[in-house]
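Each remark here refers to the structure printed beneath this line.
Only one protein chain is missing from this complex, and each of the others stays in its spot.
Right after this comes chain A.
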Amino acid sequence: MALVGVLALQGSFNEHIAALKRLGVKGVEIRKPEQLLTVNSLIIPGGESTTMAKLAEYFNLFPALREFVQMGKPVWGTCAGLIFLADKAIGQKIGGQQLVGGLDCTVHRNFFGSQIQSFETELAVPELASKEGGPETFRGVFIRAPAILDVGPEVQVLADYPVPSDKVTSSDSSVEDKKENAEEENKVIVAVRQGNILATAFHPELTADTRWHSYFLKMGNVTGEEASSSGIVPAQVSTSYKQPLQNELPIFQ
């Protein structure tokens, strides 16, 4: 059984591990640089990207993460994870934040606005449907989500989302630059792949549909065939104290 690392600094890492479990794959929480050595692929979950960046900085995770991405091991970022993987992010906090980079694109942090503008939609996902079967659409949950404004030549666009140009009329300052974007291009990119890097602006871990997860796992298998057959799954290191029972939240339809 393949081990998949899930960066567990903050955010929806439990949800990712639960989704992997539904596919019969064990997800391992990654909190320290040395733990990255035990896994062959990594999911960077949703959460607050500033918080996750701060925590990664405190524990000196960035060099290890960059190395992991550069080695071509499969990495998937959802929402905040997408921001982590992008080469360039706009709409950051004062002073900016560190990024892992590797994905040749520009991400607009918090593109869709505050929680009131969070939404759910059926996204057309032709690439995913052709590889994984199932319906032509995927239930995309966008929570204060980022969006990809432009991508480099090597990046394959897996899904986009139309932005109505008359969208949002709030008095927020961050909405201004968004409006001009919306006028010049009526679609924003919300899912991409570049080699072994996968990134989605929405949260597949919050839905019952595990196709993105199995798509990601297959990315891993192409490169690391030998690793997936290892019978020696290292026993869970139990240096930790009380770990509460991991019961997962329900999936709201």
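Things worth noting here:
Operating definition for what follows: a residue touches a chain if its C-beta (ideal position, glycine included) is under 8 Å from a C-beta of that chain, and two chains touch if they have at least 3 such contacts; residues count from 1.
Keep in mind that, in the parts below, contacts and distances are computed from a predicted model.
Missing chain, UniProt name from the options "Large ribosomal subunit protein uL15m", "Conserved oligomeric Golgi complex subunit 4", "Protein YAE1" or "pyridoxal 5'-phosphate synthase (glutamine hydrolyzing)": "pyridoxal 5'-phosphate synthase (glutamine hydrolyzing)".
Residue-wise, the contact with the chain that is not shown comes from A:Cys79, picked out of A:Val4, A:Val28 or A:Cys79.
Considering A:Thr38, A:Asn60 or A:Ser118, the position touching the chain not shown turns out to be A:Ser118 (whole complex). Touching residues on chain A toward the chain that is not drawn are 8-15, 31, 46-48, 50-51, 54-55, 58-59, 79-80, 91-95, 109-110, 113-116, 118-120, 141, 143-144, 170-173, 203, 206, 239-245, 247-253.
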